[in-house]
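This is the structure, below, for whatever I ask next.
In this view, the complex is presented without one of its protein chains, the others remaining in place.
We call the chains A and B, going by the order they appear; numbering starts again at 1 in every chain.
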Amino acid sequence: MAQVLPESVPRSTPDGIVQETLPSRQFPGIPLFILVFLLVLPGLFAPYLAPHNPIRGSLRARLQPPVWVQGGTITHPLGTDKVGRDILSRIIYGARISLAVSLVAILVSGVIGTALGLMAGYFGGRLDALIMRLVDISLGLPVILLALVFVAAIGASFITVVVVTTVLLWARYARQVRGETLSIRERDFIARARVAGASHFRIMLRYIFPNVINTLTVLATLQIGAVILLESALSFLGAGIPRPTPTWGSMIADGRDLIVVAWWIAMFPGLAIMLTVLSLNLLGDWLRDRLDPKLRNI
Amino acid sequence: MTRHIGDVILQVDDLHTYCFTRWGVVKAVDGVSFALRQGETLGIVGESGCGKSMTALSLLRLVPRPVARIVQGRVLLQGENLLDKSEREMRHIRGRRLSMILQDPQTSLNPVFTIGNQLLEAIHIHHKGSPRTLLSRAINALSQVRVAAPERRVEDYPHQMSGGMKQRVVGAIALSCEPHVIIADEPTTSLDVTIQAQYLRLLREIQEETGLSIIFITHDFGIVAKMCDRVMVMYAGRVVESGPVRDIFNHPAHPYTQALLQSVPTMEERPERLYAIEGQPPALWELPPGCRFTARCPYAEARCEQTYPSSFAVGVDHTADCWRLQEA
Partner (left out) sequence: MQRYIIIRLLQSLLALWVMSLIVFGLARVTGDPIDALLPIEATLEERETIRRNWGLDKPLHTQYLVFLSKAVRGDFGNSWKWQGHTAMGLVLARLPATLELAGVAIAISIVLALPLGVLAAVKKDTLFDSVGKMVALLGQSLPAFWLGIILMWIFAVMLGWLPTSGRGGISRLILPAVSLGWFQVAVIMRLVRSAMLDVLDSEFVKLTRVKGLSEWKVIWKHCLRNAAIVPLTYFAINAGVLMTGSVVIENVFVWPGTGRLALEAIQARDFQVVQAIVIIFATVFLFANLIVDILYAYLDPRIRYQ
């Protein structure tokens, strides 16, 4: 959660007494724990962790409630869906998609956004104006609709999801990196590098880029949550990774029609999304306080 | 026109205002006492961070809460202790009897309301009356601070005015309800020199017209010489020397005051801040037990570090806190 006054920044009171307050956030141990056990481990080792096949269910075991509800069994701890697939196994496999989509999307948009942001900030002038206009436009695009158009035109796939997400995200990186570059550009060591004959490319890569890594780390952490939310919304609408691949969003979509008889189908994947995104946000806040307290509202 | 200086109107006894921070207790104001007479101008001088502004805010009971708290002392305005008043009673005193001109005219006015609105608001709190009489009062207040064409100016937004003009408006707001005492907290720091001089002259004229008492907070001895009758030098939350302006200029008794006066090169070319003294004031959350100026004092002795000096009279109404004066 972004606050305009990060706890670690000194606020001056009358008479210039600096009212220093230490970063009050604790190390986000629980969020990290949740992330590891809900996103990273299942995402990497789904086949070894999932107790059942996520795609093929047995019709005999359909619509079983979770184990603690009457009629539930330990075989399917979180219950089964309408074709008898194990909810827990599907959530574990669903983490793969969330993890893969968010990492690829963050990486692609991060590289594009950072490169364009560096160039805009470093060269300035017309190139800067052009890139910033593109940033404005892309931030103003109705993302989900755009995604739906993509899907209507070229069909739903992993690539579609990544492309759509990238269209949205690169602009935030570009804007942030440009802002930082503008101020770094004026610093002495850049002038020295220039005098020493370093090429523009080299200055951007070796001198400016290392100074924006902190910002990028914070931004990326906070954005992973946004990507997971977006991916799940697309999957929910049937515009994400095509079935029968289990995704958290499409599982919720399955559960929507059965909410009257089987609440658990929609409940658990939703909790998975919520806990993951919440943890990412907490982690991102902590990182921001640590690495880059001047970052606001992102 | 000479000014008539009357009875004591504001008396401050042993005022302590502390800030409770994560680092510990910051003793921003640590035992300040003084008296202000009717029609008099009292200067409070010191480096930034010495507790001048915190003293001013304490008088109005507007210290930044919940960090800062007035922990001890009395503030007697016309015999009534303001520290005993309820918040509601204080609101009737602020603006009406005790008012303040803030440091930075660029940020002291709310950018989204017209100055007329902000002025009327101040008047409306303390005076009832038809919109027309209130408006004419507002226009009067503006003309009192020599704003040209005040009846048109009331429609303006702050960003449409120059810095000097804004500061006049801030002054008009502070003066609009005819307070008895006004605190001017470095009102001219952000103005350029000519505007500064005009503004100071204006304050003097208003004082002569109304018999106002002024507490003038500044770090600039040049302004003190022009404006004040008496002056009080603050260092690290305490008053180290106080007395009539002429006395202090001619015979500064405290080493800090001497250093301050030496650091004023000439009356014409004043430094923005008093950087000329070697070293830094002590951190207010780890004050030494003795004299707070010890670390920077050229005459420091062992006892200065041990115990805080008592006040010694050096002249009529002129005292200073320094062990060196004991022998004299």
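Assume a residue touches a chain if its C-beta (ideal position, glycine included) is under 8 Å from a C-beta of that chain, and two chains touch if they have at least 3 such contacts.
Keep in mind that this is a model prediction, so the values were computed, not measured.
Screening B:157, B:249 or B:285 against the full complex identifies B:157 as the residue touching the chain left out.
Listed residues A:55, A:205, A:267 or A:291: the one in touch with the omitted chain is A:267. When the full complex is taken into account, the listed residue touching the unshown chain is A:225, out of A:79, A:225 or A:246. For the chain missing from the display, the contacting residue among B:100, B:236 or B:291 is B:100, taking the whole complex into account. On the side of subunit B, the interface with the absent chain consists of residues 60, 62, 87, 90-96, 99-100, 102-104, 107-114, 118, 121-122, 125-126, 157, 159-160, 170, 173-174, using the contact rule stated above.
If you put the missing chain back, the residues of subunit A touching it would be 1-5, 11, 133, 136-137, 139-146, 148-154, 225, 229, 232-233, 236-239, 249, 252, 255-256, 259-260, 263, 266-267, 269-270, 273-274, 277-278, 281-282, 296-297.
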